[in-house]
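Working notes for the structure below.
With one protein chain held back, the other chains of the complex are shown just where they sit.
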Amino acid sequence: LNRIGICKICVIAHNRCKSKEKYIMSDTKKQKLWQSDNGDGLHPLVTEYIVGDEMDTDALLLPYDIVASKAHATMLGECNLITPRQATDLCEALDKILAEYKAGLWVLEKEDEDVHTAIELQLVKNCGDLGKTIHLGRSRNDQVLVAVRLLCKNRLTQTLHDLLETAQLLNSFAEKHTTVPMPGFTHMQYAMPSSVGQWAGAFVESLLCDHMTLSGIMKVIDCNPLGSAAGFGTHVPLDRESTTKALGFERVQINPIFCQNSRGKFEAEIVHGLLQVMMTLGRLANDMVIFCSQHYKFFSLATSLTTGSSIMPQKRNPDIFEVMRANVHVVQANVLLCQSVGMNLISGYNKDLKVTKKPVIESFNLVVSSLEIVRLAFSSLKVNEVVLEKCFEDTSLFAADAANDLVMKDGMTFRDAYRQVKNDLDQLSCADVSAVIKNRPHLGATGNLGLEKYQEYIEVQRK
Amino acid sequence: LNRIGICKICVIAHNRCKSKEKYIMSDTKKQKLWQSDNGDGLHPLVTEYIVGDEMDTDALLLPYDIVASKAHATMLGECNLITPRQATDLCEALDKILAEYKAGLWVLEKEDEDVHTAIELQLVKNCGDLGKTIHLGRSRNDQVLVAVRLLCKNRLTQTLHDLLETAQLLNSFAEKHTTVPMPGFTHMQYAMPSSVGQWAGAFVESLLCDHMTLSGIMKVIDCNPLGSAAGFGTHVPLDRESTTKALGFERVQINPIFCQNSRGKFEAEIVHGLLQVMMTLGRLANDMVIFCSQHYKFFSLATSLTTGSSIMPQKRNPDIFEVMRANVHVVQANVLLCQSVGMNLISGYNKDLKVTKKPVIESFNLVVSSLEIVRLAFSSLKVNEVVLEKCFEDTSLFAADAANDLVMKDGMTFRDAYRQVKNDLDQLSCADVSAVIKNRPHLGATGNLGLEKYQEYIEVQRK
Amino acid sequence: LNRIGICKICVIAHNRCKSKEKYIMSDTKKQKLWQSDNGDGLHPLVTEYIVGDEMDTDALLLPYDIVASKAHATMLGECNLITPRQATDLCEALDKILAEYKAGLWVLEKEDEDVHTAIELQLVKNCGDLGKTIHLGRSRNDQVLVAVRLLCKNRLTQTLHDLLETAQLLNSFAEKHTTVPMPGFTHMQYAMPSSVGQWAGAFVESLLCDHMTLSGIMKVIDCNPLGSAAGFGTHVPLDRESTTKALGFERVQINPIFCQNSRGKFEAEIVHGLLQVMMTLGRLANDMVIFCSQHYKFFSLATSLTTGSSIMPQKRNPDIFEVMRANVHVVQANVLLCQSVGMNLISGYNKDLKVTKKPVIESFNLVVSSLEIVRLAFSSLKVNEVVLEKCFEDTSLFAADAANDLVMKDGMTFRDAYRQVKNDLDQLSCADVSAVIKNRPHLGATGNLGLEKYQEYIEVQRK
Partner (left out) sequence: LNRIGICKICVIAHNRCKSKEKYIMSDTKKQKLWQSDNGDGLHPLVTEYIVGDEMDTDALLLPYDIVASKAHATMLGECNLITPRQATDLCEALDKILAEYKAGLWVLEKEDEDVHTAIELQLVKNCGDLGKTIHLGRSRNDQVLVAVRLLCKNRLTQTLHDLLETAQLLNSFAEKHTTVPMPGFTHMQYAMPSSVGQWAGAFVESLLCDHMTLSGIMKVIDCNPLGSAAGFGTHVPLDRESTTKALGFERVQINPIFCQNSRGKFEAEIVHGLLQVMMTLGRLANDMVIFCSQHYKFFSLATSLTTGSSIMPQKRNPDIFEVMRANVHVVQANVLLCQSVGMNLISGYNKDLKVTKKPVIESFNLVVSSLEIVRLAFSSLKVNEVVLEKCFEDTSLFAADAANDLVMKDGMTFRDAYRQVKNDLDQLSCADVSAVIKNRPHLGATGNLGLEKYQEYIEVQRK
């Protein structure tokens, strides 16, 4: 039990950690795409350092690289850079590689360097010379760009869908609780009358703004980098419009240097869009932690959504919303990483950008699962109306209303009315809360929440 | 010259700094909007702490608050909440306040707390009771929201315009240097043939993507928060569509709680959009620092754009581009601030958000001035063609071309061709660089840069 | 009231802003240190862009540069690089320049580029050739380094002092409220019995840890960069130990390239240390916002420390603590800026680093003023003991105690005791809260807070 003792244990932990590696260096050294026969092998520490834990991420890119490789092969065929037969055979071989990967018949290894290399190696292993033809006029640089772009578009589509689902569910919740009173807070202090519907509606409108944001980002990134090769194009007469159409892109990302420079930059844009969603959910989560606590008790979570304590028998904790708050910061850190890594780098491909793959994927996962948790929680959320109404015994909530009434009924100027009420705060009386909530007529006020406008947006977007 | 000595000097510096304050606490204490007659004065350290150096920023919001106050007064008149005459008089009084402010006839003071208070105080001072009528149905909370929103829209419009100007100038530069060869770099090492036109085109396309990004953001934020009052609306029957139309907003920002929650959130979105521009300029600036240095000498800056050294007589330094790189980080820090400050706060107004005004304005200023510097630099940039061509004596730049030729002319598979070239790297010969640059036919390659597509986008957007 | 109208107003605001500039470009162009007689003038936009708003910051460096210049001149004299008389005269002239600056007899101008240039220009203006001798063996690069370093050391000393003052005041507060019960929260839910003394003690210990952190940082940065010249030293036989001793540094910062590379790096370290203080204060501030709100009412702030609302007559808001929370994020953004700006730059001086001066100074100011506000608030804070005791009517706070008692009194295993209490939560009874608080004997528990150990640390450090 001394420091030395701990150190030994640490070493064990460290070794154990290594032995759990999924992507072990294979015994028989693989020849990389760029290695000559006489061997110009990499020091194993170098492979370890530059590949890191990226193989997990690369596994997710595999199907996208297959799709993009098929589009490239088809185009090579169309342009007579390979024969039509070769193009067809390559597409079939690529489909087979994907199928075999899904079936677990082959695995990615660290020695492969990346998924793109692994696929070409597999292609050559399965088809011999045919496999050696596919890389004409392309580079791994544009392979990774197009695969990541396709993944992002796909996940963005999923996220946009889930955003609408969640907004829909919250809008129904808001509608159901339109007239349930709730104090409005400024500076965390009682301010003016509000309602559960108004509170929930705030998150509906926020999510729909996030939907607009992500839709705008989708438009910006919907361009095809395939054909940029190593970042300068080639003298091979490729048809970039062909792959653009085949892969469903809106336009060609024309300039090959910009294709490279957009790595990190586009990721930062996407992840910042995702952070906007998380910022909405983080505010919601924080409100939930507060409003479910003993000092508020506005809402109660279903027991199956709360956790206990190892030492305190009484606890039921809103872990889901605390973790959601924390995940805002995880995504925020991912934004920073995507922004920063390309800064002060010379134009063109630089290996640095490889670290942006993981944060993008993690951010998508966190947004999608957080939206799911919100839907889960609000499906069974209990609103404690009695507690909420009791808050209005604090008549200071009606002070601004009283001042307004002095203006509208007695013709005072607002500032004089304000001062009069301020001087007689103890004379404020309780109002009929239900009437107060309903009798607020302007757009956005508790009597006119405008939820139907959100519904309209949702329905238009769903089409 | 001891530590004590320095300490004394420090105190002096500190005092001196204070005495240079522009917004000194006035001798005669002003009564704040919310203070009663019997005095419930603020401790002076509190005013100092919560106002900080914000009055500079608030000064910029003054004209926007005037415009918004006029729209609010006009609407109050339309809704018969004040008389039509009062509405007209208020608008005239507000115009006069602005005119007098511009003429230096009155100034903002720290004791005012903020520009919104200062305007109401001025209104009451100038017009008596009339001034006391304006605050019906609104709060400083929505005043600051709408003023900042109007400022952001205005500056975004300016930024979008300047982006197109800069893209246009760079596109002309690219066109002029379409056929000037330039080595393409990956990993900062020689990769493949490129051209000055291709390099410049990368930044044109990047700026146009940034234009798309900012246009998308404009769409998201183009909504009117005025009428949200303290963040929950009121029971005053306001017509929010009226002020929305008068102020040129696309739509009402409906939910008052969301109006408050969008502070920081929208700013983060805007500043992140501005960061996208700075990321483009930062890459450009870094390339300029590299390519103007002795080891490259690809470009030469005009002497009047470079600075010297206090100790080294020979120096001409590209400070403008180093400062531009640094400004990327300034805007990045501003993004972080806008993102972070609202996290983990309860819904509704919280004073914390006040710190987002400064970073937004600073970021706009930096983007606009950086774009101006880019235009200045490229108007007189000298391209050293001889130096650029000399780089191609390094024949390794043609290695990929050689491999492609073995495929296209000799029918080898690409991977075999690659290996053959790799084994005979010393046999690569110099090519006719000019022909190499022109004879790259696919979209985006040096022979087909697609600059006309950028021109088309610019012209469509200008309309 | 249309978009055009707003645009015009914006232009006015923009112009007005410019006209308020303190550091206007002078009419008669100044010759910079590095300019030759035949004129190689800077484009005015370049000066504007690279100086930016830095002159305010440079003004604060002026006394430090004077001190460092005197040490440099003295050393030149000692080394016979100038005559002893010249050294003495230079020191007197420098003192006079400082005195005249303080008296407002001369001012910094943007055309000076920086404070270091301004001082040399002033020296030459006042003393002719004598002034031209001072720059031997130094560069503005090391002048700015040493001036910033001296400023940081001075402000660190002040901060360390203020930290102890604040910890002392909070420790007295803790001692005074040792036995006042307060619920302990986990997950923002009731957890176990705590006390106001325990709560306050948490911040004392946190501040003392921050004191240790900043003391450690002081040790790292306490080294003299003067003599590093432009970043590579010179062949002038300087005596760096002499200036090191004169300026009160602990050691020479030996390597001139490292001197340059430490810009940004040291600033990041310092500002991160300051952020540690702000993180402590941010937690405190957030607790205060919560515990002063209607749903808690544990504490009440003095009226003179709270603000009102323009629309709601009843409000008394804890703005000081909301602004304090926000300032955590301001300092955090400053950390990011200082970290980032030097990343991916070639070793040696790069102009980029100039943007780190402002965030360092702003961060010191925010920490010092925030500590002052904390002392102000806790000097008059009212603790509402009745409210706090009433919380303990919720007997779930005693659940863990009950389980422990089953172990210690009845000999059950803890896990069985835990389950038994959990199954009978409704049978928990109210305890004598005062006894509960006092009867917690281990170090750190409410009956043994260990405040005397904090006192001991404070007293040792004060010596």
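Going in written order, the chains are labelled A, B and C, and every chain counts its residues from 1.
In this text, a residue touches a chain if its C-beta (ideal position, glycine included) is under 8 Å from a C-beta of that chain, and two chains touch if they have at least 3 such contacts.
Only a predicted model underlies this, so the values are computations on that prediction, with no experimental measurement involved.
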Per the whole complex, from A:Asn126, A:Asn154 or A:Gln461 the residue touching the absent chain is A:Asn154
Full-complex contact with the absent chain, from C:Asp58, C:Asp89, C:Asp162 or C:Glu205: C:Glu205
Please pick, from A:Leu169, A:Ile320 or A:Ile458, the residue that touches the omitted chain in the full complex. A:Ile320
Looking at C:Val115, C:Ala191, C:Ala246 or C:Cys391, which residue reaches the missing chain? C:Ala191
Residues in chain C touching the chain absent from view: 33-34, 36-37, 81, 120, 124, 129, 131-137, 141, 184-188, 191-194, 198-199, 201-206, 209, 212-213, 215-217, 219-220, 227-241, 252-262, 265, 268-269, 272, 275-276, 279-280, 282-283, 286-287, 290, 325, 328-329, 332, 335-336, 339-340, 342-351, 400-401, 404, 407-408, 413-416, 418-419, 422-423, 436, 439-446, 449-450, 453
Chain B residues that touch the omitted chain in the full complex: 185-192, 289-290, 293-296, 309, 311-319, 322, 336, 340, 343-345, 394, 396, 399-400, 402-403, 418-419, 421-422, 425, 428
Which chain A residues would touch the chain omitted from the figure, given the whole complex? 1-3, 5-7, 9-10, 12-13, 16-17, 20, 22, 32-35, 40-43, 45-46, 48-50, 52, 59-60, 62-64, 66-67, 70-71, 74, 98, 102, 113, 116-117, 120, 135, 138-141, 150-151, 153-155, 157-158, 229-230, 246-248, 302-305, 307-313, 315, 317, 319-320, 322-323, 325-327, 329-330, 332-334, 336-337, 340-341, 350-355, 359, 369-370, 372-373, 376
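The definition used in the following text is that only the chains that are shown with their structure count from here on.
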Could you give the separation in Å between the centres of chain A and chain C, each centre being the mean of its C-alpha atoms? 34
When the centre of a chain is set as the mean of its C-alpha atoms, what distance in Å lies between chain B and chain C? 27
Could you say which residues in chain C touch two or more other chains, in rising order? 309, 311-313, 315, 317, 319, 322, 336, 340
